[in-house]
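Only one protein chain is missing from this complex, and each of the others stays in its spot.
Chain nomenclature is as follows: A and B, assigned in order of appearance, with residue numbering initiated at 1 for each chain independently.
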Amino acid sequence: MLSPSNTIGETGATLMVWTAVTLIATPFLWLSGDLLWYGWHQLSINFVVSVPQNAGREGGIGPILVSTGLIMTVCMAVAMPIGLGTALFLSEYTQNDQVSGRLIRGSLDVLAGVPSIVFGLFGNAFFCQLLGLGFSILSGGLTLACMVLPILIRTVEESFRAIAQDQRLSAAALGISQRATIQHILLPAAIPGVLVGCILGLGRAMAETAALIFTSGYVDRMPTSLMDSGRALSIHIYDLAMNVAGGNSNAYTTALVLIGLLLIINLSASWITKKWTTLNQLPS
Amino acid sequence: MNNIILGTLTSFRALLVFPLLCLYVLVFLPPAEADSGKLVITGSSTMAPLLLEIGKRFEATHPDIRIDVQAGGSSRGIADTIRGLADIGMASRTLTPEENHLHGTVVAHDGIGIILHVSNPLQELTNKQIRSIYSGETTNWQQVGGRDGPITVVNKAQGRSTLELFLQYFKLSNRDIHAHVVIGDNEQGIKTIAGNPNAIGYVSIGTAQYDASHGLPIRLLPLQQIPASLDTVRTGVFPLSRPLTLVTKSSPKGLTKSFIEFAQSSKVHDLILQQYFIPF
Partner (left out) sequence: MILSSNNISSHSKTDLHVLWSLQVFAVVAGSLLVLVIGFILRESWPALSRLGLTRLFTDPGWFPTEHSYQLTPIIGGTMLAACGSILLAAPLGILSALFCHFYAPPLLGKWYRHMIELLAGIPSVVFGFWGLVVLVPLVASWHPPGPSLLAGILILTLMILPTIMLITHSSIAQVPSAYIHSATALGLSRWAVIWHIVLPVSRIGMLTGVFLGLARALGETMAILMVCGNVVQLPSHLFDPIRTLTANIALEMAYALGHHRSVLFMSGLVLMGLVLCFVSVAEALRHKANHAIAK
């Protein structure tokens, strides 16, 4: 939109900007190219469902996907009700300047900044040892739930706040109870926001490794209960890369699967947001 | 328009209750017997592959039982056993006097060997040379009669019994060691050395022989002119050997006992030999 002039400084600046962009684009393309090149040819249904063999050098990632799924289920099953409840409380029952609201919001903001390894320490001390859950899918899921709560609450709260005040006032004027207002007016209107919040939280949880090393453990077998130790996808990549000589090719494919899942998660979040904004613009 | 999206999610209550219900079902559906039939074994990365195999064979004869093995170092095995996080700890060394309150059972023997990349032409190193490499005085392979190339010293992390035995044998202190890479599991060490032609490291002989026979580019060096092999460890000639021990908090009972007895029995000798260890 601005026309470049031809001074030396101008050319230098342009050169600098394009160099920076090349410097960033190269490793990105290199990384994704590498993952596709080395990971793609092994990717098959068989890889996704079969059991890892010989410490993961051969075989697939079936039980690891199941463990990851269970950890995510535990995480969301705990985080969703707490997150939804807190978001409702924050948006409907507290004003911006109220002490309780500010306290909760502030502590959630701080929690969002805590490094994931610290959550791992906490999970190990609290869930694994104090509550006696040991290295288990349950401990891992609960630790992740603590970690994703802030991001979930913030997104959901924003979507409640975006609902026009008129709707609440009309409901109150009609004498509808608050419970009914929440159930029939606020929740339906905020469903996409809630979904997006959950999906974003899920994405963050799925990418996590450090918080899981000391909580859900390393066992790469098919879990039979939530008290079993289960290996998440990210930990499988870590283990193959660090501790298994000759594990690189399976690590590439597993990384490809993980990134594919994360991509689906993120795309569906942005798809829902987009869909919803266009829906809302239509007269209902 | 909103109602269309809401669709199946009928009510507020469903939205809250459903996930909780899922959780409870998942927690309580698998009957509690799954817990009583489970053994958690953690510790030495040298022993983990062996115990994994023994566990599989044990499970084959005891279908209700599940055996979970996790590596992390001998100190972890002992720490987890003391804290009750593991039923059995794996320690690839003898118990120290401070650990006398624990109960140890030897299942096999192993040695510690110096490994190099296969392309490294060096055939032998004296103890003195190894000491000077690890303390940072020798920094190029030329100084010990090899080709020209800077030495990458790979050392074990603290809490690993391999490190403790290595230091003890070479009369070194961890403070004197000048390392370039610090590794955890044996496999990590082998992977590091397989990827770096100028590296030197030390790992379990069993693990090294297993990996070398599976085509990894590493080579074991003799120690004091005694080759690092199954035979020299078996006859006790190899100077750097150690017992592989299963540790329990008190003398083993019930399932723990039957598993340890199984691991000591001749039914698993072939598994021990497959991993290049010496049966008890």
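One rule holds for everything that comes next: a residue touches a chain if its C-beta (ideal position, glycine included) is under 8 Å from a C-beta of that chain, and two chains touch if they have at least 3 such contacts.
Please read all numbers here as calculations on a predicted model, not as lab measurements.
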item: Among A:77, A:138, A:151 or A:182, residue touching the chain not depicted; value: A:182
item: Residue among A:55, A:88, A:133 or A:245 that touches the chain left out of view; value: A:88
item: Absent-chain contact - pick from B:46, B:105, B:162 or B:198; value: B:198
item: Residues in subunit A touching the chain absent from view; value: 1-5, 7, 9-10, 13-14, 16-18, 20-21, 23-25, 27-28, 30-32, 34-35, 81-86, 88-90, 92-93, 100, 103-104, 107-111, 113-122, 124-126, 146, 149, 153, 168-169, 172, 175-179, 181-182, 203, 206-210, 213-214, 234-235, 237-238, 241-242, 248, 251, 255, 258-259, 262-263, 266
item: Those residues of subunit B which, in the complete complex, touch the missing chain; value: 72-79, 82, 150, 152, 155, 157-159, 174-175, 179-184, 195-196, 198-199
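Keep this in mind: only the chains that are shown with their structure count from here on.
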item: Interface residues, subunit A side, partner subunit B - complex; value: 55, 70, 73-74, 76-78, 80-81, 84-85, 128-129, 134-135, 138, 179, 182-183, 187-189, 191-192, 217-219, 221, 224-229, 242-246, 279, 282, 284
item: Of subunit B, residues touching subunit A in the complex; value: 1-3, 5-6, 9, 11-13, 15-16, 19-20, 22-23, 26-27, 30, 34-35, 38, 40, 45, 49, 66, 68-71, 83, 85, 184-185, 187-188, 190-191, 194, 211, 214-216
